[in-house]
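Complex shown without one protein chain; remaining protein chains in place.
The first chain written gets the first letter, and so on, giving A and B; residue counts start at 1 in each chain.
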Amino acid sequence: MSDIERHGVTARYADAVVYNGVIHLVEVPASSGADITLQTREVLASLGRQLDELGSDRTRILMATIYLTDLADAPGMNAEWEAWLPAGSAPARACVQVAGLADPGWRIEIALTAAR
Amino acid sequence: MSDIERHGVTARYADAVVYNGVIHLVEVPASSGADITLQTREVLASLGRQLDELGSDRTRILMATIYLTDLADAPGMNAEWEAWLPAGSAPARACVQVAGLADPGWRIEIALTAAR
Partner (left out) sequence: MSDIERHGVTARYADAVVYNGVIHLVEVPASSGADITLQTREVLASLGRQLDELGSDRTRILMATIYLTDLADAPGMNAEWEAWLPAGSAPARACVQVAGLADPGWRIEIALTAAR
C-alpha cells in the first residue's frame, strides 16, 4: 500500500490522499455558523496550506467541486475564490446548491483534485 | 507548470484541464430557461466538441456526474445521453438532483473525466 499516501486519516475520512501524482482533498469550514466570506476563506486557506505541505500549490488544481447550501452565497464565495486563485490557474469547476451539508452551520464544502 | 494544460481559463474556472492524460471538463447549458432536451443537447454537444479538440472523444469518458434540478427531467436527459453515447462506451455515472445550479434557468450541469 505504500504507493498510496494518506494524511490526517480518521476512521471516517482522510484529509488528503495522494496517488500517482494526483492529490485528493475535501475541506469544510472551521467556523460553523459564520458567513460565507469567512467560511470560504477558511476552506481555501486550509486547502492552500495542505497543497503546499503536499508539494503542490494553488496553481496546480485540476478540478474543483463546490457545494453551497444557498446560491445567494455564490457571489461572496466567488469573490474569495477569484482572489485566492493566481491568474491563469483556475481549474475545471462544478458549483451546485445541495440540500444540506453534514453540519447545519456549514455553508460550503469544497472537493479538489490537484497535481503534485 | 507546463505539465498541466488549461483551456478557456477565466478568473473563476477553466473550460478544460488536462493532466497526465486525463481531461477534466464541466459544462452548463447555453440556453438558460430552455427545456431539458435542448439543454442536454447543448451540454453534450459542447462536451463532445471539447473532447474532440483535446484529442479525445465521447468513447473515452471515464466518469460522469450529472446534476439535475428536477428528477422529472431524468427521462428526457437519459434519452439524449443514450443517443449521444456510442454503444459500449458508457462511463461510470452518478446522477443526482441538486437544490439549485448557479443560473436559475439551468436544468442540468455535467462534470466529466475522460482519457485523452
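The rule is simple: a residue touches a chain if its C-beta (ideal position, glycine included) is under 8 Å from a C-beta of that chain, and two chains touch if they have at least 3 such contacts.
Predicted, not measured: the structure shown is a model, and the values here were computed from it.
Summary of contacts with the chain left out: across A:L25, A:M77 or A:A115, the touching residue is A:L25. By the touch criterion stated above, the residues of chain A touching the omitted chain are 1, 3-4, 6, 9-17, 19-20, 24-26, 65, 67, 98-102, 104, 109, 111, 113.
Of the residues in chain B, those that touch the hidden partner chain are 20-22, 59-60, 62-63, 65, 69, 71, 74, 78, 81-82, 85, 87-99, 113, 115.
Note that in this section only the chains that are shown with their structure count from here on.
Each chain gets a centre from the mean of its Cα atoms; for chain A and chain B, those two points are 21 Å apart.
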